[in-house]
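Scroll down for the structure; my scribbles are underneath it.
With one protein chain held back, the other chains of the complex are shown just where they sit.
Think of it as A, B and C in the order they're written, each chain with its own count starting at 1.
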Amino acid sequence: MAYNSDLTWMLGGPQGGGINSAAESFAKALARAGYRIYMNIEFHSNIQGEHSYYKVRISDRDKGNLSEKAHVLVSLDEETLLGNTHNEWPSHHGHLSEMVEGGVVIYDGALKLNLTGQRRDIHYIPVPFDDLLRKVLVEAGRGSEFNALRVMTNSVAGGASAAALGVDLALYQESFRGGTGRRAALAELNAKAAEAGYSYVMEALNNQHIFQLVPVKRPETPPLLMRGINAVALAKLKAGLGFQTYYPISPATDENVYLEANARSQDLTVVQVEDEVSAINMAVGAAHAGLRSSTSTSGPGFSLMAEGMGFASLTESGGPVLFLWMRGGPSTGLPTRSEQADLKFSLQPGHGEFSHIVVAPGDLRDIVEDSYEVFNWADRYQLPAVVLVDKKMASFFQTIDDLGLNNLPPIDRGELFTPNGNYLRYQFTDSGISPRSFPGQEGGVFWTTTDEHDQRGHITESAENRVQMMDKRMGKLQLAAREIPDSRKIHLFGPENAEVTVVGWGTTKGAILDVLEILEREDGVRANFLQVRMMRPFPVEAVARVLGRAKRTILVEENYSGQLGDLVREQTGIKIGQRLVKFDGRPFSEEELLEALRRALHGAEERIAVTHLRP
Amino acid sequence: MAYNSDLTWMLGGPQGGGINSAAESFAKALARAGYRIYMNIEFHSNIQGEHSYYKVRISDRDKGNLSEKAHVLVSLDEETLLGNTHNEWPSHHGHLSEMVEGGVVIYDGALKLNLTGQRRDIHYIPVPFDDLLRKVLVEAGRGSEFNALRVMTNSVAGGASAAALGVDLALYQESFRGGTGRRAALAELNAKAAEAGYSYVMEALNNQHIFQLVPVKRPETPPLLMRGINAVALAKLKAGLGFQTYYPISPATDENVYLEANARSQDLTVVQVEDEVSAINMAVGAAHAGLRSSTSTSGPGFSLMAEGMGFASLTESGGPVLFLWMRGGPSTGLPTRSEQADLKFSLQPGHGEFSHIVVAPGDLRDIVEDSYEVFNWADRYQLPAVVLVDKKMASFFQTIDDLGLNNLPPIDRGELFTPNGNYLRYQFTDSGISPRSFPGQEGGVFWTTTDEHDQRGHITESAENRVQMMDKRMGKLQLAAREIPDSRKIHLFGPENAEVTVVGWGTTKGAILDVLEILEREDGVRANFLQVRMMRPFPVEAVARVLGRAKRTILVEENYSGQLGDLVREQTGIKIGQRLVKFDGRPFSEEELLEALRRALHGAEERIAVTHLRP
Amino acid sequence: MVVQTFTAKDYKTAVHNTWCPGCGDFAILNALQAALAEVQVPPHKVAVVSGIGCSGKAPHYVNAYGLHTLHGRAVPVATGVKLANPELTVLAVGGDGDGYGIGAGYFVNAGRRNVDFTYLVFDNEVYGLTKGQGAPTMIKGLRTKGMAEPAIQDNINPLALAISSGYTFVARGYALQPKSLAQLIGQAVRHRGTAFVDILQTCPVYNDLHTKEWFGEQIGGHPRLFQLDDTDYDPMVHDPTNLEEVVAKKVQAIAKSYEWGDRIPLGVFYKIDVPTFEDQLALGDRPPERRNIWNRDLSALENSFR
Partner (left out) sequence: MVVQTFTAKDYKTAVHNTWCPGCGDFAILNALQAALAEVQVPPHKVAVVSGIGCSGKAPHYVNAYGLHTLHGRAVPVATGVKLANPELTVLAVGGDGDGYGIGAGYFVNAGRRNVDFTYLVFDNEVYGLTKGQGAPTMIKGLRTKGMAEPAIQDNINPLALAISSGYTFVARGYALQPKSLAQLIGQAVRHRGTAFVDILQTCPVYNDLHTKEWFGEQIGGHPRLFQLDDTDYDPMVHDPTNLEEVVAKKVQAIAKSYEWGDRIPLGVFYKIDVPTFEDQLALGDRPPERRNIWNRDLSALENSFR
């Protein structure tokens, strides 16, 4: 039997029912075993009961996105298989349609399911998770602890999955070992539970593996298995973050909670505030007072920060850095789904004209670099900045060997004042940058105001001063555009002289890169990919240069209108020929993007809207 | 002596010191006499004491903007003439530089001014306003009422001005007559006060008029002398406005205060709320409940409405209509100065993608039409709308014969429901418009939510529904684009085949039209003017058509970056060749715009920033 | 006896409910529906306006006009609905985070306005829908299982805050006493002016401190929760023009609102009958179509500018 080098395992069940820990612990075991993982979760804006599912892509090589298809599906409830019928308009019909032919469906044997009429080309294996665990516990003389240890059904399910995926049982069991404390104490029990699940499924499959994951070498140092949201947090800590405010909101909460949990040990001040207006204003106060400050939110919270953005920029507070975890909009929208629909708003997030920086990292490596360096820029150019991230980036896990936290440029706080007896906070200088003092420093007393102000920071309505101050503030954006190298603003992947140039930004990066590889391999299409990573100041020349010589251009965005397309046209005059958009809250899968690109290439449709009609 | 057909009178003094009523009453007298007026005021964000001034352009024909030059200047304080020296960086050096050669400066004789070193080519006439009034009152046996009647120094100043401008005294005096009550009782006294001022100045000028306003016929019906802010209010009332919320903010306050003053008689509900977040949300509630609702604010308030805009649009509340009285930004900025810097923000005023309408009237006639009809559109397309107006439009007065309130199309509330036993508030229809019910109606019970929702208005995260709902909501914008005629979206003034096309929007309209006339007359330049009046949905084809055949294009905007220029390029790909911008908070004067256009025409500068280095 | 045209059932919908099993919100929902049945207002004359949170989903489960709005904005939206159509019975509902955190400014300023609607706060001391962070009613020093550390911010006193802000009906209810809660909500709905009820709500998922068991405890032979009605406490201002009585009743209510712990009073703490905002604007009860706004003659106004 041939080995499989790219399998997708899926786990579905009710929210709050433990699928997160089950999926994450299984994936971690595989990562430690040497497999490369890309996984993501879909869930409702709900606490307990609604349908949620994890998709885990397991390979011997790095993958940057999910596949549409599943090889093995573990289901803890009926809805995962058959859909939700409790709604007037059911929102999905279960995941069976996603299974590959011959795929394996493992479901909780305690469910009494009627599967008549369902696909017959896949294997259905009811596994009595609870019973198997109970037996293991009883055998170990700990039957009475069943309720307390019930979470171990995760290991039963893991073992069952290992069997279905053709993962070596010992390799999986190994992952339980080597912990400390309670973890270590339970290692053997977990290993037994895994074995129970494994054996049960192997028996059901007549001891024949249906899939067989290609064997890999266990790495010396296990890779990180990490979400974007944690990578952001670590990069911010590395950048010297001193002050973080937040108001709970999905999908930003996890970043905030992680920082909060590490606040005392990292000498970081984290404040849970009363709303996002407070979040940004408090962060502006802290920035003026000399701490690197930040706040993390998503669309609804960002909308409430519009006034604060202008405040920060006009008063040149040097921060805060805002992390905008985009989710399905508009308004409350789809709070737990992903979308790239806040780009345009982030470029002009408030009234009047002011300078700020907007960056959009695309993968874990970008995230670390951008989340870190944007603090340098905020200080250097004394302005606020926005980092565009999204729900997908918040929730996907990926294996990566290390984050490169020690290879980052030094912390640069920009120009600082020296007392001269007549300090002017907003002094006109050639560069447009006025050296800063911070409250508490002798000789550095300054004033600032959200009214137009003079060099000392006092209100003035002088026309002459107004013009100079506007030139000074807006000029800093041009300065930043000149100083920040193109290599931080755009990336061109693939051959210079490609037949087609795909243009995108943010978290579609992984999918686009993977799909272009397939297109080249399977269709012989030589394509390249222009990733736009800095949105403001916009890399006008660099983008115009690439697109100017592109033979054919296709835009890929996860929003309704193709916002980067508009921005490119506004800035360069270049109209990207075709737009592939997806705005149903679910990221492009590899197959969807591949199919859409093929369709675009074979036709001339100006806009192709891709929809994922599954859960 | 030749008659003057275009004179500018100016009145300067400390804020709160009565210049408003003095200038407005004098201008009204001239308007009633048959002159056409265009006047505007500049003032600080202050209550009492800072420098403010009115400029009043008096002509026998309609003018759409102010001239740089002044023929007669009445000054109630020293600063008006000599500038402010109390600031570390004085913001101006007085208005003497604006005087035409031979111009007349009338100032309060009670001021002890040192005018040495000042211009010698103008007339300085100190007039003892108080003394002259006191004398008039004593002669009338009412000397003891001096303090109570001191406001009559306005009439002394008016009389003095009439003399300097060469206005017939009797014509001016006539304006006091015909009132009722207290006004009538004081008519003769006022006339006498005017005469005292008049005679005093005539004597100082040796009974020689320096200027002589061309005589005009007193019209049967006096024209309206009106500010944009009142025209807006009347149009809104005509449109059936039922609910207005506001939080005080300059320059929107006057509209709100005017509506509030007329609320009881007009059966209108006006609520002064605690902030702008409340203002928009309350207005959304009222819109859902079936009243035409509106709120009026300026930049800082609008920034706080970002979340509410998405709410209104996503829930298809059919309103509110927001009047955005733009002022100098960003942040608190220049609260009492004018700017056109909120266009971009108004196009994407919140996170996510949603449909709304943005219009930008250019003059009194546009204001009435747009302020009125936007309520029809809000109802018809069930979305919120923004009307872009600015501080200039709020404060300038202009003569106009009537507002045309009775020539407007009928009120159209859009599609309303008929009970059918299974009403769906968000029913999918071909047009994308779902008939509305309002709370209280039997058979019309609906739900709505800021989460993505199904046809009944209940939360759903279904991908299929999501796509249909986004298509429905965004499609309404295309529907509006199709149904609203081009004639409401753009205007082309001047010859089709001009040498140069000036592009602009909003209140620069008057200045542009006047200046193009001069350019044609004096320079023989055949120019036309493309006024863009509807910003969203953007009239892509119409604008592309005009600009596509333009030989040369020049953008005129009162902001830093030329925002309409960006929008045009984003939407049509067309880059407007040259940008003339002004962002010092003071509108273009006729001379400034003329000079800048000439400079643009004679060169190839891509951007010309015009500055008004006066107060 | 009034003929019961409507029963609680008439205010229910068939919508799939996504609250957690055992959530106290179910009980509040039932009480609300029972109260509407008791007041006998037809479903189509009712509007229920909510913020965002678990509690914010309530309107979907009520057969009445339902507006599930923005986080923290239920009160302004409800105000707009009521002022636009005073013939409606309007209820605002939402969580404690919604009402006292992000909504605190609207909470305070609505008190000043006294528009005739009922405001029910589902007070579970946590941000439920965002996973259990402490809300403004979380008591300083306490820590639920969802919190990493004990709360370091003080809790607000919602009832005292309401009285200081001018509310004319201030009460506290408990989710799991269906009859008395329904009766309390009924009183609130009948009150003319803004009637505020803080409802102690159990959240079995995140609040493991103030649980059904805790609230239900007997201490020294007395139940922790007791009804003010069963005492000689008199919440009512009998002569609203008597400023001394007004102040005395406010102070009494605030003092009472600080009783917490072993003995927690429920019921109406304060009530005064004064003209509503609508009364003062003389809006009457007219729905939009009966306002004199659709065909205005503005010639006099226009001519005043001549």
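Here is the rule we use: a contact is a pair of C-beta atoms (placed from the backbone, for glycine too) under 8 Å apart; a residue touches a chain by one contact, two chains touch by 3 or more.
Just so it is clear, the model here is predicted, and its values are computed rather than measured.
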Quiz prompt | Contact list for the unshown chain, restricted to visible chains | solution = A, B, C
Quiz item: Looking at A:Leu224, A:Ala341 or A:Val374, which residue reaches the missing chain?
Solution: A:Leu224
Quiz item: Which is it among A:Glu101, A:Asp121 or A:Glu442 that touches the chain not included here?
Solution: A:Glu442
Exercise. Tell me which residue among C:Pro43, C:Pro136 or C:Gly186 touches the hidden chain in the full complex.
Key: C:Pro136
Quiz prompt | Among C:Gln33, C:Asn155, C:Gln183 or C:Asn207, the residue in touch with the chain that has been omitted | solution = C:Asn155
Self-check item: Of A:Asp108, A:Glu195, A:Asp451 or A:Glu557, the one touching the omitted chain in the full complex
Solution: A:Asp451
Quiz item: In terms of residues, what is the contact footprint of the unshown chain on chain C?
Solution: 100-109, 111-114, 136, 152-157, 160-161, 163-166, 243, 247, 250-251, 254-255, 258, 261, 277, 280-281
Quiz prompt | Missing-chain contacts mapped onto chain A | solution = 32, 221-226, 230, 234, 237-238, 240-243, 245, 262-264, 266-269, 271, 273-275, 277-278, 281-293, 307-308, 311, 315, 402-403, 405, 411, 438-451, 457-459
Quiz item: Which chain B residues would touch the chain omitted from the figure, given the whole complex?
Solution: 16, 44-50, 84, 86-88, 247-250, 253, 257, 260-261, 272, 274-275, 300, 331-332
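FYI, only the chains that are shown with their structure count from here on.
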Exercise. Between chain A and chain B, tell me the centre distance in angstrom, where each centre is the average of that chain's C-alpha atoms.
Key: 46
Quiz item: Could you state the distance in Å from the CA-based centre of chain A to that of chain C?
Solution: 38
Self-check item: Residues of chain C engaged with two or more neighbouring chains
Solution: 15, 52, 70
Practice problem: Mark out which residues of chain A touch at least two other chains, giving numbers and ranges. | Solution: 44-45, 87-88, 300, 331-332
